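Since the structure comes first, as C-alpha cells, the remarks are kept for the end.
A protein chain is absent from this complex, but the other protein chains hold their places.
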Amino acid sequence: MIAFEEERRVTSTSLENAELVLPTSRDEAVHAFGDGSGVAVLGGGTILMPELSYGRLRPKRVLLLQDAGLSGVARNGGSLTIGAMTTVAELEQGPEPLGTAARNVADHEIRAQATLGGNLCAPAGGATPRGDLQAALIALGAQVKTAGKDGERTEPIEDFLAAPDRRLVLEVEIEEPQRAGYAAAHRPHAHAYTIVAVCAAETSAGLRVGLTGAGPSGVRAHSVEDALAAGASTQEAAQKALDDAQLQDDALASAWYRQRLLPVLVRRALDDLEGGT
Amino acid sequence: MRLTVNGEPRDLHSPPLTSLLTALREELEITSPKAGCHQGGCGACTVLVDGEARRSCLLPLAAVDGAAITTLEGLGTSDNLSSVQAAFDEHYAAQCGFCTSGFIMAATALIDRTPKASREDILTALSGHVCRCTGYIKIVSAVEAAAKGDVHPERVEPSFEPEEAEVLIPGSPA
Partner (left out) sequence: MKAVGARLPRYDGVAHVTGQTQYVDDIRIRGTLWTKALRSPHHNAAITRLDTSKAEALPGVHAVVTHKDVPHNVYGHLEALGIPADEPLLAVDEVRYKGQPIAAVAAVDEDTAREAVSLIEIEYEERPAFFDIRKAMDPDSPQIHQWGPVYPHFGSYNHRRVRKGDIDAAFEQADTIVEGVYRPQAIEHCPIEPQTALVVPEANGRLTIYSCTQAMYFSMGVVAAHLQWPLNKLKFVGGTVGGGFGGKVDTASETISALLALKAKRPVKWRWTREEEFLASSTRAPWHMELADAVTSDGWILGRRMTTLHDAGAYARFSPYGVTKHAFHHTGAYTIPNVHFDGFVVFTNRVPTTAMRGFGVTSVSFAVETHMNRIAEVLGIDPLQLRLKNANRIGDTTPNRVVLKDPSTVPVVLAAADRVGYDLPDEYKSMTNERRSGDLLPPHLVDQLGGSDASTNGGGR
C-alpha cells in the first residue's frame, strides 16, 4: 500500500485482521463453518466482495470455498445433484426453468463467478431483491442439503429460505421436470436484478409455481397451485398469486407496479408451460 | 500470493481478501483497470484471469493465487496495437476513455474464444459494461470490425483534405 511503512493504521478495521480459511474438502468446509457464528462464506464473491471493499463488513473469519470440492452437477436417473459452488454460468444449460433463470442473471462475467449457493443465501441487497434462481428451484421442488448448528440436514427449499439460522449450503437436488414455464420482467440491460420472475414446473410431485421479486426471498405460490388443482383457469389462478406475495417498493419497481405485473407474468409462465418445453 | 501479471511473475503483499482490482492498482500500480463502482456493476475493472474476462473488483486475491492476469497494459503497445485496440481507436469507440479498458478486455476475451463472433455474441459479451459517453454504437462497430479482422492498425494520419461531406440539411453552410 502507499502508506508509509512506519505509520500506524487501525488494524481492527483492516482486511488484514480477518482469518482466511481455505478448506480443501467438503468435510473441512463443514468443520470450518461450525455453527456459522462469526463466519463469512465467500463462494463466488459477487455479493461479499463489495461488502468488504466498501468496509461495511469486517468478518473475523472468511471461508473461501473454491477448493472445497462443492462444485459440479451429478445426474442420477431423473434427478440432478448440483454442488453449491456450481457457477450460474454452468446452470445456463440446466433443466428448465432453471436454465432460463440462470441466463437472466446479470452478465456472463458475473455468471461465470457467481454460485448457486450464493444465490440461495443472498440477502435482499441494498434496495433490491436478490436470488433470481430461487423461483426456479422452488418450481422444481428443490431439496437443499446444508450443514450448521445440529449437523447436516436436507429440506425443501421453501423451508431453507424461511429458516432463520445461518447454514452452509452443500448441494441442491432437483428433478428433471416434464414441463416448465418462465416469464419475467426485467430491465433491458444486464445487471439489474429481475423485477419479477415467475417459474412453473411439473414434476412427479405435481405442478409448482415459484416467484422472485415478490417478497424478501423466493416465494412459492401455493394459492396458484391450489386454484389450478381445483380446476381454475390460468387467468383466475394467476390472480391468486397476489395472495402469496409480499410486494415491496424498492429501487427496481414499486409494489403498485409489481401488483399489476405479477398476475400477468404468472399467466404467461403457465401459458409457457402449456405450450410445452 | 503470486500472480503472473502481463507475463511477469509478481509477488503480492496486500491482504488476501483485497480485491484483485485494488492490488493491481495500489500495490502494482497497474492503473488501466478502473474502479468505477467496486461492486461489479460497471465493468470498468475487467481483466483477463487465465484468459477469461472477470471483474477484478469482485475477486479476492486469495481466489486468484497463481493465476495469469492480463490487463490492458499487457495487450499491444502504442506502436503495435492489438486488433481490438486498433479497432477502438479507428472507430472512435473511446470518448472519455474511462470504461475503455474494461470493454477492450471483454472484447479481447470474446474474440479469443469466438473468433467469428456475431453481433449478437458481441452484445452479449459486452452487456455488463457501462459506457456513458458513446451510446455503444461505435464500441459495437469496433468489436465487429476486430472480429472480422477488418482493422487498420496503422494510425490514421491527420488529413486536412476534407472528404465530400454528405449534405443532410439543404442550404446549410456545411
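Each chain gets a letter, A and B, in the order it is written, and its residues are counted from 1.
Everything below uses one rule, namely that contacts are C-beta pairs under 8 Å (C-beta built on N, C-alpha and C of every residue); 3 or more make two chains touch, one makes a residue touch a chain.
All values derive from a computational prediction rather than experimental measurement.
**Student:** If the hidden chain were put back, which of B:35, B:68 or B:123 would touch it?
**Tutor:** B:35
**Student:** Consider the whole complex, including the chain that is not shown, and state which of B:49, B:64 or B:99 touches that chain.
**Tutor:** B:99
**Student:** Touching the left-out chain: which of B:5, B:49 or B:131?
**Tutor:** From the options B:5, B:49 or B:131, the contact with the absent chain belongs to B:131.
**Student:** Mind listing the subunit A residues that contact the chain we can't see here?
**Tutor:** Touch set of subunit A with respect to the missing chain: 1-4, 7-10, 12-15, 54-55.
**Student:** Go through subunit B and note every residue touching the omitted chain.
**Tutor:** Its contact residues with the unshown chain are 25, 29, 31-32, 34-39, 41-42, 44, 71-73, 75-78, 81, 85-86, 88-89, 92, 94, 96-101, 104, 130-133, 155-165, 168-172, 174.
What we mean here is this: only the chains that are shown with their structure count from here on.
**Student:** How many angstrom between the C-alpha centroids of subunit B and subunit A?
**Tutor:** Averaging C-alpha atoms per chain gives centres 31 Å apart.
**Student:** State the interface residues of subunit A toward subunit B in the complex, per the touch definition above.
**Tutor:** Per the stated touch rule, the residues are 1-2, 14-16, 18, 20, 22, 42, 44-46, 49-50, 52-54, 62, 64, 66, 106-110, 112-113, 189-191.
**Student:** Show which residues of subunit B lie in contact with subunit A when the two form their complex.
**Tutor:** 14-19, 22, 26-27, 38-41, 43, 46, 52-55, 57-60, 62-63, 106, 124-125, 127-129
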